[in-house]
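Right after this comes chain A.
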Amino acid sequence: MTTFLDALTWIADPANWGGAQGISARLLQHLAVTLVAVLAASALAIPLGILIGHTRRGRGVVVALAGAVRAIPTLGLLTLLALLLGVGVEAPLLALVALAVPSVLAGAYAGIESAEPAAVDAARAMGMSELQIVRNVELPLGAGVLVGGLRAATLQVVATATLAAYTSDTGLGRYLFIGLKARDYPQMLAGAILVAVLALLLDRLLATAQDRASRLAHSTEGTP
Partner candidate 1 sequence: MTWLENNSDWVVELTIQHLFLALAAIVASVVLAVAVGRVAYVRPRVRQPILAAASVVYAIPALPLLIVIPLVLGVPLRSPTTLVVALTLYGTALLVGTVVDAFSTVDAGVRDSAVAMGYGRQALFWRVELPLSVPVLLSGIRVVTVSTVGLVTIGALVGISSLGTLLTDGFQRGITSEILIGVLMTMALALALDGALVALGRLLTRWQPRRRRRARTPLGSTEVIV
Partner candidate 2 sequence: MGIEFRNVGKTYRDGTVAVADFSHVVASHRIAALVGSSGSGKTTLLRMVNRMIDPSNGTVLIDDEDIQGLDKVRLRRRIGYVPQAGGLLPHRTVVDNVATVPVLNGTSRATARGNALDLLTLVGLDASLASRYPAQLSGGQQQRVAVARALAADPNILLMDEPFGAVDPIVRRELQDQLLRVQAELGKTIVIVTHDVDEAFRLADDVVVLRTGGVVAQSGTPQSILASPADAFVRDFVGADRPERTLTTTEVDGQRLVVDADGRPVGILR
């Protein structure tokens, strides 16, 4: 209990917030890394997912590939890339993108696929182009699932960005490793609490977005 209080005291101490090594800087860094990784993964995976979901081709390959990527230990990818690319932020960023891609991809194609074939068929019969079908029918109907994929990817990236501090001086995870090395349990715990809170906040935020996106599908239902 005392350790817990010590950790909270450590977080509450204004001295730990300022400067390049301070909580605010590291928090922003953690957020920025997460955001960049998820955005980059989305830029790659959402178009691909839409293509797979719409054409219903190549899903088997993607599922197998995503399964294999999920089996890769994240720490392994981080350390491997760090050895190959050095201790900068590039190595963890690359690892984070690689790890986020399968979740985003799965969300995108599952979302597009979740559109009822009858609705898609009707849209085509009405004379919509394939692009219009994607934009007006499949995307609104699958938006909830797609955002769900982004949510899963974000959680994965926030967690892994914490591990990234093992190989590179990035983000909130650094407090964990400094604390671990110096046997400074309060600092380690403070880092853990900060990361956990950040992850929970982002998860809630994206859960809300997912709800909104799902409602999009329901408001579209029934309208041609």
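As a selection rule, all candidates are chains of the complex that A comes from, given by their letters.
Just so it is clear, a residue touches a chain if its C-beta (ideal position, glycine included) is under 8 Å from a C-beta of that chain, and two chains touch if they have at least 3 such contacts; residues count from 1.
Please read these numbers as outputs of a predicted model, since none were measured by experiment.
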Candidate from 1 or 2 that touches chain A, complex-wide: 1
Residue set of chain A touching candidate 1 in the complex reads 3-4, 59-60, 63-64, 67-68, 70-77, 79-80, 82-84, 110, 155, 158-159, 162-163, 166-167, 173, 176-177, 180, 188-189, 191-193, 195-196, 199-200, 203, 207
